[in-house]
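Selected chains only, in their assembly positions.
When the chains are written out, they are named A and B in that same order, and each has its own residue count from 1.
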C-alpha cells in the first residue's frame, strides 16, 4: 500500500471516538474493573496474543483470563497502565472499524520504579454493538516474541 | 459505570482541543517557560499530587513550585518530557470539562539514557477562562505511591 493509496482519513468524529474508546477501555482494566472492561468486547469477541498458546474466545473466557491477571497484579502490589497510541484507522464503515495501534504495558510496583514490560502491536476490529463500540477481534503481537 | 452508561462522546472538536491544550501546556513546562505554563491554570487553580504533603493552591503557589523544580532540572542538565495520553473526556459543557488521562515523566540527562521517572494518573477540571482553556483543578496520583 503506497501512501497515495492510504485510506481516506476517517471523519474526525470517528477518529476521536476510537481514541476515547481506547482510553476508557484501558482505564477500566487498569482500575481492576474487569467485568466492565470485558463488556467492551462483543459477546463473541476474540482476544488473541502471540504470548498465549490459544486465543480467548467469547466474553466469558476473556473475563476469566483478565480477572486472573488482575488479581495477580493486585496481590503483587503492581499498578499496570496500558498505553495505546499511534492509532491508525485502516478502514471504517458506520458499523465497523479496523484499527492498528501500538500498545505499551507500563508497570509500577508500590514503592518502585516504572518499567515498560511489553511493547506490542495491537490490531482491532471494532463494531457498533448495543449502542456503543465494542472489540470483536483483538490481535496483540508482542515485539519480543516476533 | 457500565460501558453503556459511558458519557456520550464529546464533540470531536472538543476532544482535539483538549489534546492540543495538553500538548501546548506541557511543551511550555518542558521548555522551562514556567510563567506561561502557570498561566494555563486559573488564578485560583489547584495542583494536588499524592507525592506532595499539601496541594499548591493559586497560580502564585503553582508558579513557585514549578520554578523551583525547573531550576533544579536545568542545573542538573536533565531534560524532562511530560507525556499525557489515554485521554478520556468524562464530562463536558461549553464552559467546563472533566478529563482523566495518564501522564508519564520521562527524563534524559545530558549524555545519558532516557528513563521513565514517574507513571501517574491525572484528573483535571478544565474551564474556559479568558478566552482559552485553563486547569482549575489537577490531581496527580503517582503509581508508586498508591
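Criterion: a residue touches a chain if its C-beta (ideal position, glycine included) is under 8 Å from a C-beta of that chain, and two chains touch if they have at least 3 such contacts.
Being a predicted model, the structure only gives us computed values, none of them experimental.
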Homomeric complex, total chain copies (2 given): 3
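Note that in this section only the chains that are shown with their structure count from here on.
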Rotation angle (°) superposing Cα atoms of subunit A on subunit B, nearest 5: 120
Euclidean distance of C-alpha centroids - subunit A vs subunit B, Å: 24
Contact set on subunit A toward subunit B in their complex: 11-13, 15-17, 19-20, 22-24, 26-28, 36, 39-40, 79, 81-85, 106, 108-116, 130-132, 134
In the complex with subunit A, residue positions of subunit B that touch it: 1-4, 6, 9-13, 15-16, 85-89, 100-102, 104, 116-119, 143-146
